[in-house]
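Reading through the structure tokens given below for one structure.
Just one protein chain is left out here, and the rest sit where they should.
To keep things simple, chains are lettered A, B and C as they appear, and every chain counts its residues starting from 1.
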Amino acid sequence: MCRWLAYSGTPLLLDTILYKPAHSLIDQSLHSRLGVETTNGDGFGVGWYAQEKIDTPALLRDVGPAWNNRNLREIADHVRSPLFFAHIRASTGTAVQQSNCHPFRHGRWMWMHNGGITAFHLTRRELALRVDPALYSDIEGTTDSETMFYLAITLGLEQDPPGAVARMVGVVERIGRDHGVEFPLQMTIAVTDGERLWTFRYSTQGASRSLFFSTRVDTLRQLHPDIAFLREVSDDTRLIVSEPLADLPGAWNEIPESSYGVVQAGSDELYPFTPQPA
Amino acid sequence: MCRWLAYSGTPLLLDTILYKPAHSLIDQSLHSRLGVETTNGDGFGVGWYAQEKIDTPALLRDVGPAWNNRNLREIADHVRSPLFFAHIRASTGTAVQQSNCHPFRHGRWMWMHNGGITAFHLTRRELALRVDPALYSDIEGTTDSETMFYLAITLGLEQDPPGAVARMVGVVERIGRDHGVEFPLQMTIAVTDGERLWTFRYSTQGASRSLFFSTRVDTLRQLHPDIAFLREVSDDTRLIVSEPLADLPGAWNEIPESSYGVVQAGSDELYPFTPQPA
Amino acid sequence: MCRWLAYSGTPLLLDTILYKPAHSLIDQSLHSRLGVETTNGDGFGVGWYAQEKIDTPALLRDVGPAWNNRNLREIADHVRSPLFFAHIRASTGTAVQQSNCHPFRHGRWMWMHNGGITAFHLTRRELALRVDPALYSDIEGTTDSETMFYLAITLGLEQDPPGAVARMVGVVERIGRDHGVEFPLQMTIAVTDGERLWTFRYSTQGASRSLFFSTRVDTLRQLHPDIAFLREVSDDTRLIVSEPLADLPGAWNEIPESSYGVVQAGSDELYPFTPQPA
Partner (left out) sequence: MCRWLAYSGTPLLLDTILYKPAHSLIDQSLHSRLGVETTNGDGFGVGWYAQEKIDTPALLRDVGPAWNNRNLREIADHVRSPLFFAHIRASTGTAVQQSNCHPFRHGRWMWMHNGGITAFHLTRRELALRVDPALYSDIEGTTDSETMFYLAITLGLEQDPPGAVARMVGVVERIGRDHGVEFPLQMTIAVTDGERLWTFRYSTQGASRSLFFSTRVDTLRQLHPDIAFLREVSDDTRLIVSEPLADLPGAWNEIPESSYGVVQAGSDELYPFTPQPA
């Protein structure tokens, strides 16, 4: 499995979030506490929207571990962004190659995932067939995560992200069960169009991988008036993370089982998530 | 496109064939004379059968250029084999990743290819659907070459290589034409099970990439009694190459358009090749 | 040897200079016209100063060819900079590794080089001994280019770039000659502190690698009033390149043998370059 984080808020040097915290994502690449594996060294990726208007987010992805990658360190030290994703991978068998590294991108959209489709080798073909034929050749890698992304796009992600993901999950569960798989899906997902950010926590079994969101900054600031960082970022700055980046009391809230959240201008929201049976 | 060579005969250090000749495959990676591109630097691969009995051939593949790869140099200097393939890649757009590097392997079989399926992005999905569903998840990369291999396996490669390749070409041409492609296929192929080696030269247009086979060593030895190398290898040692490795008069023979050859114990053979319409 | 370019002027997406021109540096990585090698595929690097104030330039360097590198493509499409270097490498034997890729960085300074110290394996040790002992451990790679950079820093680069380079050349030539080398040095160099940019063309033999600077934009604009690009950049935007990026009449001027130039606010300047004998 993997670890990831999504940031939305005051434009920051990526370093501030990726490297600086005590239990940063880089630290998690070596010593994950809540992940299925302690080591997440099978490639990484970071995707960010520039501060100026550019049609697509930028991606830096590579096949080595994040912890020793110098290009990642350089980008983190020199690029500022209001909205970025970062992901470290622990392969469950599929090839360690750039096209299997998250985040995945389609136009302005980015997608990343932790979890997996159980027995994906059995259902990969059938799932790929459900992808819009016009998009099939855009699939560059061999991960379940990328197939889930293209399925979601096929099922309306760009119009209705929560609905499309609910339909995608329905398809994955149906095809999995058709192949005798009891619990076809495990997922925590982040997806964004550069404006809003949706995050999902779900598994067929109801025992999903960990997922947390940060407390609103204005609340946190009252709890921890001495923390300089909190005075530098806006009230609505938000982090979604596979596991907390630091042990700050009051800072992290678990996203409940079978839920999804929306991070957006105005107030963020949290809803129950129910797959739409296929 | 790409360049490749296949060797069968007296066990040799790979270096003898890969690096030593004046216009070796390594030289071709920088300065191809007959290829579509002069540079073939988008990954490489070598596959060899060990001298002792091991079930599968070994593969060394990497994403950088062959000319500066130290691990390739090491293997060439230290491994001896009676039957090996080597391939240098010039990507026509698909990702430069290990899983897109030739040769491809399935059990004891190896396959490599130069050429391409025209407008593969249009037909990739439909071709993948023709692959035996039980094999679909074994496809690790995104090249037309690998899809052709799995189609050929689906169509009986392990029982009847020339027939399976003829059927595979028929399918590729039919699906290409269904998508309005006039000349769907370009190919020079080598395939082996570790005992025999088949090679094909064909293109829909009848203007195939170059392909040569070496003259029988006993004949060559009479022409060039002074060349030490020829005294060290058996009469039936044979090379199949995208382009000649050296300017040795009498050494290289073009494989005719629409032909295939078989390299085997006893006498090698050359036949016309006709696709089997699908 | 290698190819490089240095850009200073109106902040641009790197893509505009790196990929868009007909004979861009990316094209030169495959098909250099004026270089010693046609292929420059042994690693690459790009170094840029951010538009906002950050202490150091950012580096993206990797060991594969520039032409197929996706992270370079991403940076080029998403990063805008007023001052950047780009370099493509053709190794003359030293290892293809990130620490041997240009540009090299020291604090705010960046350095890149085309050419070489003749018989560097003979003089590497002695040259390294001339580097300030406090800097010795900062040398991470094994190239002559990096040693030249650290020698120049040792000899006052940060106070007086032309003087330090003249002294560095003197040392290299002296030590080379002590080892019986007739023509110890070949170089075209670009070096910057993020404000000004110095470029040098020199070789002991007086037969230096090619180097060009672009004509002032206001002049070019009058020659080519129809070229949109020229209306988008400031009068003092300047390019220094190993070979012209496009066949635009009047656009490129050869930097004379044994010369150096300064690109800076106000008027740029061109001077003769003479090594200072050591």
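We adopt the following convention: a contact is a pair of C-beta atoms (placed from the backbone, for glycine too) under 8 Å apart; a residue touches a chain by one contact, two chains touch by 3 or more.
All of these numbers come straight from a predicted model, not from anything done at the bench.
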Discussion item. One chain isn't shown here. Among A:L34, A:V96 or A:A278, which residue touches it?
Written reply: A:V96
Worksheet item: Who touches the missing chain here, B:Q98, B:S137, B:S210 or B:Q264?
Response: B:Q98
Discussion item. What does the interface between chain B and the hidden chain look like in terms of residue numbers?
Written reply: 50, 52, 54, 56-62, 70-71, 74-75, 77-80, 98
Discussion item. Touching the absent chain: which residues on chain C qualify?
Written reply: 95, 97-99, 120-122, 124-125, 128-129, 133, 136-137, 139-140, 142
Response to the item:
On chain A, the omitted chain is touched by residues 30-31, 37-39, 41-42, 63-65, 67-68, 91, 96
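Everything below uses one rule, namely that only the chains that are shown with their structure count from here on.
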Discussion item. Counting only residues that touch at least two other chains, what does the list for chain C look like?
Written reply: none
